[in-house]
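Step one of this worksheet: look at the structure below.
All protein chains of the complex are present and in place, except for one that has been dropped.
For clarity, chains are labelled A, B and C in written order, and residue numbers in each chain start from 1.
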Amino acid sequence: MAHSDSKIKVGILGASGYTGAEAMRLLLRHPSAEICLLTADRKAGQPVADVYPHLGGHGLPDMVSIEDADWSGVDVVFCGLPHGTTQELIAALPAGVKVVDMSADFRLDDPATYAEWYGHEHRALALQKEAVYGLTELYRERIRSARLVACPGCYPTATLLSLVPLVKGGLIDADDLVIDAKSGITGAGRGLKQNTLFSEAGEGLSPYSIGAHRHAPEIEQEIAKAAGRAAEDIRVNFVPHLIPMSRGEMITSHVRLTGGARAADLKAALQSAFAGEPFVRILNGKDVPQTQMVRGSNNCVINVFEDRIPGRAIVISVIDNLVKGSSGQAVQNMNLMFILPETLGLEQVALFP
Amino acid sequence: MAHSDSKIKVGILGASGYTGAEAMRLLLRHPSAEICLLTADRKAGQPVADVYPHLGGHGLPDMVSIEDADWSGVDVVFCGLPHGTTQELIAALPAGVKVVDMSADFRLDDPATYAEWYGHEHRALALQKEAVYGLTELYRERIRSARLVACPGCYPTATLLSLVPLVKGGLIDADDLVIDAKSGITGAGRGLKQNTLFSEAGEGLSPYSIGAHRHAPEIEQEIAKAAGRAAEDIRVNFVPHLIPMSRGEMITSHVRLTGGARAADLKAALQSAFAGEPFVRILNGKDVPQTQMVRGSNNCVINVFEDRIPGRAIVISVIDNLVKGSSGQAVQNMNLMFILPETLGLEQVALFP
Amino acid sequence: MAHSDSKIKVGILGASGYTGAEAMRLLLRHPSAEICLLTADRKAGQPVADVYPHLGGHGLPDMVSIEDADWSGVDVVFCGLPHGTTQELIAALPAGVKVVDMSADFRLDDPATYAEWYGHEHRALALQKEAVYGLTELYRERIRSARLVACPGCYPTATLLSLVPLVKGGLIDADDLVIDAKSGITGAGRGLKQNTLFSEAGEGLSPYSIGAHRHAPEIEQEIAKAAGRAAEDIRVNFVPHLIPMSRGEMITSHVRLTGGARAADLKAALQSAFAGEPFVRILNGKDVPQTQMVRGSNNCVINVFEDRIPGRAIVISVIDNLVKGSSGQAVQNMNLMFILPETLGLEQVALFP
Partner (left out) sequence: MAHSDSKIKVGILGASGYTGAEAMRLLLRHPSAEICLLTADRKAGQPVADVYPHLGGHGLPDMVSIEDADWSGVDVVFCGLPHGTTQELIAALPAGVKVVDMSADFRLDDPATYAEWYGHEHRALALQKEAVYGLTELYRERIRSARLVACPGCYPTATLLSLVPLVKGGLIDADDLVIDAKSGITGAGRGLKQNTLFSEAGEGLSPYSIGAHRHAPEIEQEIAKAAGRAAEDIRVNFVPHLIPMSRGEMITSHVRLTGGARAADLKAALQSAFAGEPFVRILNGKDVPQTQMVRGSNNCVINVFEDRIPGRAIVISVIDNLVKGSSGQAVQNMNLMFILPETLGLEQVALFP
């Protein structure tokens, strides 16, 4: 990999996790970025090929511990660290380094909510104030000028893209949102857990964190903003399920229509909200979103369906949790932060079958 | 397989489908039943081992066409035929033959509803009046004396077991039932369809028949009975999803509590309703139902969870769609119809991993 | 579970592993055995439902540590412990307790070979001499009178059943055995390993321990006996592959014919060797063994095929690695050791689809 002064120099912190690997996959083919630093404390000293064999042979630097990182020349870091560890680390970075954070550390505006859900006080309150929520299609302008972007969780990304325009438009009841979520198993990360072993998760289906998942307050925060209400006023039903597939995520939202709206009005609102967006696609007619449509791509695919219950509708959106739900959206935000075309490095067509 | 006068002689009609195969699996080890007839029009003349290699070597009779069936000595038939074909056929059976129907042909009380959803007039109206809905735990007494039992669909089975006691008890609002359903791919049958090919369905997730699945009116019919209301008054939200696993089904019901009920009250009602039931298990504490718990068994596993939205709860139930959702429940009903212990032939422990 | 004096009292040591769980599944429905003791050091004090949710509600005893085990009344133990730990433990058991060992500890006759492959000296040499190799169909008579039976590994079971009669018959060259093995992921156990995570093992295929798997010397020992030669004279090619499925194992043996034998002669030899065997099935014609045929059952299914290279043939055998490859064969051996019908508790029909 020839280093070039004209390319953005990227460091990936926490490169041994799945979001780190996915960031490597995307950035290796990004025409205006190059990876100059990879940190992974427990894998320090190892070549990438030992940690991710499919990434061998691409000339990537070896993994180093965060203490041994050489920040000189680094323009931007992608953080894929476990929650809680990112805050102090980012606070200590050289001032000129931009940050695209893929962890949960800076997503919640309210430090008290953070403390409640993550079990410890926030450790970088000043940075929290500065952080911009990185749901690109909704916060594009603020992201362009941000130093620290807090990329949304995968569930909030797919949920908010499909619901925020409807709440903003006064088409659905923000107090009656039933969000039934389904995710592939990469969403649980690369850590060793019994329930993500092949023989445990395969050929089976499990809900988890029922009514108590950490992405719920993040969704509520943004739904509240869209509704012009206080975050603590909004409570959503949110039930995630683990699906026996590696990638992909689907949000099935069961919504109550307001003001005489019909399913077709919801669809029109989404079409209008996302007209011209390169990565959001509202399907035609009754075409059904499937995770197969977005595997490996940065796309979000959405459609709206009539419910049998009068006055209700069903909104379905799908993303690849590791791309638009994490590392792809991170690259999209990096592009904005460096005044590059937003689609650069993100033009992969979905991999099917 | 030695024929014995003391055993129930069973014919399986439509034996080449998955419900037929599953009925064979269960009946082959049933101590008081023996299979004497297998029909499958397109496979007529073939040994079972050619149609289902895993069932070879068990001494089963060859498949015959329905026209060539020898009904002499047949005590009961299991029907696993496509909807619409069962009605006239059953009407023409010898009067002494009991019928456990696994198709959709006799589930709906109202012929007009049947015609609306299945696209043709009902062809055996007299039999329809006689048919008993075969959700064993709810209609046990009537099943005992029935000649024709219409086994419920897989989705209604898991849904109604978990919701009927709550509606009956006045604990949840029958007008606000959001039923998010997930099924393994055997639910789509053995017919050749592009969307059930391994390379299409694997590693992916698809909703289907959104708000328009044929199991919705069946659920509404029984919820209405539980609520003491007319079937046409009840409309449920029902969205099924195809999950990349062969067997297993989960119903995630998002319900609105009524009369000050709390999640714990729902659980207590279910515990009370199913106390002593051999095949229904209400989990302890916050233990989470998973389809892995019931694979290959006739069990239904249920639990209730608090929602983040005040006044709502989440009810989750799982079954094996081919066992309790079809052929297992059919055997359970046969046992009742022949005054046998209800658990006979159904004591398999779930297969995990 | 009512204790009955007439039933065999079984303890399962290492009950938290997959072979332990599978032994529980089978023994729970064994008409002449009952489980009275479950040990699992790291899960000591936990109810079975916490360790294996699908086994909840069956009245099994809680897990205890091996130190706290109450051996009074125990007739037989199933050992599913990691290799090396079983030897001293078994040596310390009350003399009257029979042992069905599912670990690798007593499979190799030669202590030096054991030490070479397992990295430590054998710790119970006297017991080793006493142990009978538990490949039921080959050592039935000796197993009947054994106190300690060392059940074969899963790979040796499927390999030896299909090859030993051919070597004994002088039909194939024992010096040119190419054994290409494929196993589902339960074969790697329930321990937490990165390569058995769903997202790592799913949608992929990996060979492992190429030319160096611990089951190779076990296969060589038995092939040597069949050939009437010394174990150290026989070397087999053995390459196992990890297949993205939970259960099931296939051995594709590429063999060189000797003495003018043809594929049909091999098949005839297998048919003759296994005539009347309840759990070994030689397929008709060119029917192809598939792991789907044996899932959840104790069967081994075999067939022989002509090769394109003159003078060679292909022998294919399949088993469920957790049943005939481990706990099912253990039950089969227990039945022999207690003079019970060999098929007791093992009559499950394969679960398909």
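The rule is short, and it goes like this: a residue touches a chain if its C-beta (ideal position, glycine included) is under 8 Å from a C-beta of that chain, and two chains touch if they have at least 3 such contacts.
As the structure is a prediction and not an experimental result, all values here were calculated from the model.
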Sole contact to the chain not displayed, among C:86, C:196 or C:252: C:252
Contact with the hidden chain, among C:59, C:96, C:191 or C:207, goes to C:207
Which of C:44, C:66, C:97 or C:239 touches the missing chain? It is C:239
Given B:176, B:203, B:249 or B:342, the residue that touches the chain left out of view is B:203
For the full complex, which residue in A:34, A:75, A:137 or A:203 touches the chain that was left out? A:203
So which of B:126, B:192 or B:339 would be touching the chain we can't see? B:192
Residues on chain C that touch the omitted chain in the whole complex? 175-176, 178, 180, 182, 184, 199-200, 202-208, 210-212, 216, 235-239, 241, 243-248, 250, 252, 254, 286, 288-292, 295, 305-310, 312, 314, 316, 318, 353
Using the touch rule from the top, list residues of chain B that touch the missing partner. 18, 184-186, 190, 192-194, 196-203, 244-246
Go through chain A and note every residue touching the omitted chain. 18, 21, 24-25, 28-29, 49, 52-58, 186, 202-203, 246-247, 281, 283-284, 287, 290, 292-296, 322, 347-353
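Keep in mind that, in the parts below, only the chains that are shown with their structure count from here on.
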Average the C-alpha coordinates of each chain, average all protein C-alpha coordinates together, and give the chain whose average is closest to the overall one. B
Distance from chain C to chain A - Cα centre to Cα centre, in angstrom: 45
Multi-chain contact residues (two or more partners), chain B: 202-203, 246-247, 290, 292, 295, 353
